[in-house]
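Take this structure, written in structure tokens, and hold onto it; I'll ask about it next.
Only one protein chain is missing from this complex, and each of the others stays in its spot.
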Amino acid sequence: MITQVQALILAAGKSTRLNTGKSKLLEPICGQPMIMYPIRLLEALQIPITMVVGYQKEEVMSAVQDAAGFPVQFVTQEEQRGTGHAIMCTRDVWQKSTILIINGDTPLTTQQIIKDLVHKHVQTDAAITFITAHYAEAARSGYGRVCVSEQGGIKIVEARNFTGDSESPCCINAGIYLVKKTFLDAYIDALVPNGLTKEIYFTDLVKIASDNGYGVSTLSVPFDSIRGVNTLQELWAIEQIQRADLVKQWMDRGVRFSMPQQVHVDLGVHIGAGTVIKGGVHLTGNTIIGNNCTIAEFNSLHNVSVGDNTTIHSHCIIADSQIQDNVHVGPFAHVRTNSLIQNNSVIGNFVEVKNSTIGEHTKAKHLSYVGDAHIGSKVNIGAGTITCNYDGAQKHATIIEDNVFIGSNNTLVAPLTIHKNSFTAAGSTITKNVPEYSLAFGRARQVTKEGYMRSQGDAQKMVTDPLSAGNDGQNSSGQSFIGATKTHIDTSTVYLD
Amino acid sequence: MITQVQALILAAGKSTRLNTGKSKLLEPICGQPMIMYPIRLLEALQIPITMVVGYQKEEVMSAVQDAAGFPVQFVTQEEQRGTGHAIMCTRDVWQKSTILIINGDTPLTTQQIIKDLVHKHVQTDAAITFITAHYAEAARSGYGRVCVSEQGGIKIVEARNFTGDSESPCCINAGIYLVKKTFLDAYIDALVPNGLTKEIYFTDLVKIASDNGYGVSTLSVPFDSIRGVNTLQELWAIEQIQRADLVKQWMDRGVRFSMPQQVHVDLGVHIGAGTVIKGGVHLTGNTIIGNNCTIAEFNSLHNVSVGDNTTIHSHCIIADSQIQDNVHVGPFAHVRTNSLIQNNSVIGNFVEVKNSTIGEHTKAKHLSYVGDAHIGSKVNIGAGTITCNYDGAQKHATIIEDNVFIGSNNTLVAPLTIHKNSFTAAGSTITKNVPEYSLAFGRARQVTKEGYMRSQGDAQKMVTDPLSAGNDGQNSSGQSFIGATKTHIDTSTVYLD
Partner (left out) sequence: MITQVQALILAAGKSTRLNTGKSKLLEPICGQPMIMYPIRLLEALQIPITMVVGYQKEEVMSAVQDAAGFPVQFVTQEEQRGTGHAIMCTRDVWQKSTILIINGDTPLTTQQIIKDLVHKHVQTDAAITFITAHYAEAARSGYGRVCVSEQGGIKIVEARNFTGDSESPCCINAGIYLVKKTFLDAYIDALVPNGLTKEIYFTDLVKIASDNGYGVSTLSVPFDSIRGVNTLQELWAIEQIQRADLVKQWMDRGVRFSMPQQVHVDLGVHIGAGTVIKGGVHLTGNTIIGNNCTIAEFNSLHNVSVGDNTTIHSHCIIADSQIQDNVHVGPFAHVRTNSLIQNNSVIGNFVEVKNSTIGEHTKAKHLSYVGDAHIGSKVNIGAGTITCNYDGAQKHATIIEDNVFIGSNNTLVAPLTIHKNSFTAAGSTITKNVPEYSLAFGRARQVTKEGYMRSQGDAQKMVTDPLSAGNDGQNSSGQSFIGATKTHIDTSTVYLD
């Protein structure tokens, strides 16, 4: 049945009421550009697609070509002269016996609705079958209204031309039609520009069919499923519906959301049973979460694969990376750019991991930057460790083999390999490779100048009320007691530098 | 009156519709496992408890035993053969004249409802008194329906066996009963397995009582107060109600919530008057907040005690710690594991404090890790300071006495004591104890190679367009000008390492 159908997606119109300066069809809804919704719908139904493009056509075509994976034919409507004119532009591609016409901006339409529409069309042998919905706010909306024509038939009146009782409860036209190709061939040229707007409305064809004795059928569906987008508020409403629907689906499959109304889940996301998703979590792109994980509050995961029994503590950002099983990440961790965190490892707070592999049972728990590194298993990365992967010209790799202990506050200058079972001392700058079973250090020896802080009074004043210690930051003996400043270095005999 | 009552909590059933693989009774609702709600209710009413356990009974018993503080007797229902069978299993423990039967999964029932139920039961001298509620969605729910029996009496029909007009507005059975022990003794064995499901329904006893001329009373209560949990969506609804109720209570006591619909507050939390709680805040466990505090957005506090007039800036995570008066914490601070932040101190951004005491008027404002440390009062911890508390084998303590100034980027290797009124220079690694009034430093002297960046062109290219500087990262004279890399070290006469 569906094999006799081809689809025309109308995607040429401007999006003036959005005020964003961009085509609304490119606005993402749960991670997918709006225009991809009808494409995915038709793809699932195996209905060939021709898309009429116009406004920002390069961007629209590019978005579709990048993501579709299903051949889409494009026809350009050079001037935006109305829906009827858009259909006229496609005349050359009409091949199937039934033409499905659908707007590019009704993303929530379901497969079942299209199936029902085809069924109704076939069953009633109509020339045109179209979808209607009841909408309480019809009077204040831009939807065309379904009315009785002067000759007793059915017609659609565009909102701007509607002169009836605006408050009377009235069916709206959803903008989704099935039309017999034979009827279209015969009557498309009967459409004429509207006297007022000079646009050619496809909707006039309903009256034409009706007036000429052709069958016209309608299928009434819930308004939410055919909502269109003309303003940013309507876009929000649609994404809200889509988002709530996705969350509900995952709840049904055993995912616990503690504050589901605050969670953003994209269409491409998968979440395993037994997993807990807390408030404010954003799961976007093709993120896949395993079973029995905890994704704590205020986490954002984009294109991330997470194994089973893993905990992402709160306030983490993870992108384009893989986190395996029984891993702890965060809080306040940032993992990105093709990183791989292997089983049973720990990435702690204020730690950034970029384009790196972290082996099993390895820990980097505090204030570290691990970039372009390959870290083995059972490695301990001390707090404050920095991999210096950039020399101003190029990025270099750091390799740390199994069972290495990196002391705190280490500066690891790449390219660098620290071989297995080695240690580095806290506070070291490591610039040369370290062989196996070695101890490496690179730091100055501590010097302690006793009594340097001459009087208790000075020190006391210094710390508790710094400004009272004198204008020049010196102590009562005339010497600077500010160990950490150049002032001191210049005026004393102690070499601090 | 209540002293003649004992309670049976039914907690043996499976939680198949949750799809989490875990018993729903262990799911937390505002920080308490669901099963603790009826226990706390009965505890408050001083009604002795027998709990029928079965599915995941070890876990359920363990959760109850850990937290109850009120003796709970357990009876095991080996096979889940229905509620009637569950009651049969408890026969040996029936001692009081009145038996209260309550499901483990109706957490929002109030003391007043139980008191009203007892009052109705006594007043009407009924054999069975049970709670009903009107529920508009009864037809699409799993609740048993209260109907007129064939003999004109009252009966309860389980949802799966209900064959009446499913849409007729109908009372549902809340699953909370008071039964005379004498009646139970006499008729419990009259219960027989259902022909369809083979389960023994306790609800059949209502019809038996009615048919045999015993009094049956009902008490109608609002549906929200007896909501049960069979799906994760129902669990969400219940937590949402509980959460909103808690927030409302704290509002009434003078706590301002700027975005209350986004806040999570656990049952065990206390908040002082005049305190402001901003959006996204999570207050969990036994967190206690004093008066006139500000808890800014996206903070998570778990088992934390906060004094008066303290500000927790946004994006902090604090757990199992005490924050005293007039303290500033955050933004982006992480305080955990028995830490104590004393009056008038400041913990700043990207600072982690673990298992440490921070004295009064002490500051650690930037990018530091303070672990296993005891810091005195009026201490300044410079930016980037790391306490190296872990040597790969053990954790060691760092002690910093009063009035000490720790320079920036210090590496403090524990075990270490820095005595009062001492200074450490910026960039130092401190490995040995520092006496009072001392200045300690441990860093290399600066060397400056003037003109080393040979030509302006090279340097310019280097920084602005690194890749154009040549494949090998060397300058036009053939020498590497990348000061920070080994390449340079190997090819020049300058010792950078």
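When the chains are written out, they are named A and B in that same order, and each has its own residue count from 1.
To be clear about the criterion, contacts are C-beta pairs under 8 Å (C-beta built on N, C-alpha and C of every residue); 3 or more make two chains touch, one makes a residue touch a chain.
All figures in this text were calculated on a predicted structure; none of them were measured in a lab.
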{"item": "Given B:93, B:251 or B:397, the one touching the chain that is not displayed", "value": "B:251"}
{"item": "Residue among A:191, A:367 or A:399 touching the omitted chain", "value": "A:367"}
{"item": "Chain not shown: contacting residue from B:130, B:143, B:236 or B:332", "value": "B:332"}
{"item": "Absent-chain contact - pick from B:176, B:367 or B:434", "value": "B:367"}
{"item": "Chain B, residues in touch with the chain not shown (by the definition above)", "value": "248, 251-262, 273-274, 278-280, 292, 296-298, 313-315, 331-332, 349-350, 366-367, 380, 382-384, 388, 391-394, 396, 405, 407-409, 413-416, 423, 426-427, 429, 431-432, 442-454, 456, 459-460, 462-464, 481-484, 494-497"}
{"item": "Chain A residues touching the omitted chain (full complex)", "value": "18-22, 27, 231-233, 235-236, 239, 261-262, 264, 280, 282, 298, 300, 315, 317, 332, 334, 350, 352, 361, 367-369, 371, 378-380, 382, 384, 386-388, 390, 392, 403-405, 407-409, 411, 413, 421-426, 428-432, 434-446, 462-463, 466-467, 469, 473, 482, 484-487, 489, 496-497"}
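Here, only the chains that are shown with their structure count from here on.
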{"item": "Distance from chain B to chain A - Cα centre to Cα centre, in angstrom", "value": "29"}
